[in-house]
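Single-structure report; data block below.
The other protein chains are all here in position, but one chain of the complex has been omitted.
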C-alpha cells in the first residue's frame, strides 16, 4: 500500500518534503518511521538515544494527532496521509 | 484690559466658544467668571449650589491649570488667554 | 507624527511609513464612528493643547516601552457613522511592547487629551456631549 508523507521545516529538509512510501499492508506508524528514518541523520532527528520519539515531534494521520489514536501502533491503510513536523513558529 | 476666553463642548455652547472680555486691570479668575457666568444657565453650569466651582470644570490660564497657580485668585493681565472646559472625551 | 486635523487619513500609507528595519510588529488602533442610533459625531478640540498632551503621552510611552515609533492622528469636525476618528500606530521590535504602548496611548488619550465629541441624531435633534450625565 502507498502512504503519503508530508514533512515540514527542518524535518522536510532531512526526510524529504513530500513522499509516497510503499509499506506492507497492516503496517503502523512505527513501521512507517522505520522506513522514513533509515538514515542516521533522520533517526537522530526523530528519536532520542533510548529510541523514543522526541518530545518536539508531532505526527498526524489524516490531520489527527497519533496520540489521540493508537500512538505508534496506529495502523495505516492505503492512501493515508501522515504529516510530521517540529514545533510551529509562525507569526 | 482684554482677556481672551476659549470655551469648549457644552461650555462653548453656553458661554460662547471664543470671547474677548474687557476686565478691570488687576482682575483675577474670580472676576472673569463673574462676568462670564452672568446668566443663570452659565452660572449653574460652572458653579454648584454653594457657589463652588464644580469638580468637572477645568480652567487654564496660558495653558496652565489655575490650581497650579493661585486658583480663582490667579491675577490676569492684558492679553491673557483663559480656557474653560468640561471633562475630555476624545478617542 | 502627532496630528489633530479635520482631514481623513490613509491607514495603508501611514503603516507603510511606520516600517523600520527594527520594527517586527506594528499594532494599530483605528477608532470609527459607531452606529449607536446616531447619524454621526461632531468632534471639537482645543488643538494646541491636545497636540501638546499627545506629545507628552508619546514621550511617556517611548520611555516606558521598547517601541520605535508612535503615530497618532485625531480627527475633528463633523463625521458620519463609519468615518475614521482616530488612528494610533505603534511600531516595536516585539509585539508585546507594541500592544502595550498602543493601549497606553488610547487609554491616556481618553483621559487627558482636550477633545470632545457630540452625538448627532438621525432626526436632527440636538445630541448630547459624550460623557455628560445629563
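Of note:
Note that the chains are named A, B and C in the order they appear, and that numbering of residues resets to 1 at the start of each chain.
Heads up, the rule we're going with is that contacts are C-beta pairs under 8 Å (C-beta built on N, C-alpha and C of every residue); 3 or more make two chains touch, one makes a residue touch a chain.
Everything quoted here is computed from the prediction, not taken from an experiment.
Seen in the complete assembly, the chain not on display touches A, C. Note that of A:1, A:19, A:35 or A:60, the residue touching the chain absent from this view is A:60.
Within the whole complex, the absent chain has one touching residue among A:1, A:23 or A:83, and that is A:83. Touching residues on chain A toward the chain that is not drawn are 6, 8-10, 12, 60, 63, 83, 85-91.
Mapped onto chain C, the interface with the missing chain covers residues 10-13, 15, 19, 21-35, 81-82, 93, 95, 98-99, 102-103, 106.
To be clear about the criterion, only the chains that are shown with their structure count from here on.
If you average the Cα atoms of chain A and of chain B, the two centres end up 76 Å apart.
Note on chain placement: the centre of chain A and the centre of chain C lie 50 Å apart, centres being C-alpha means.
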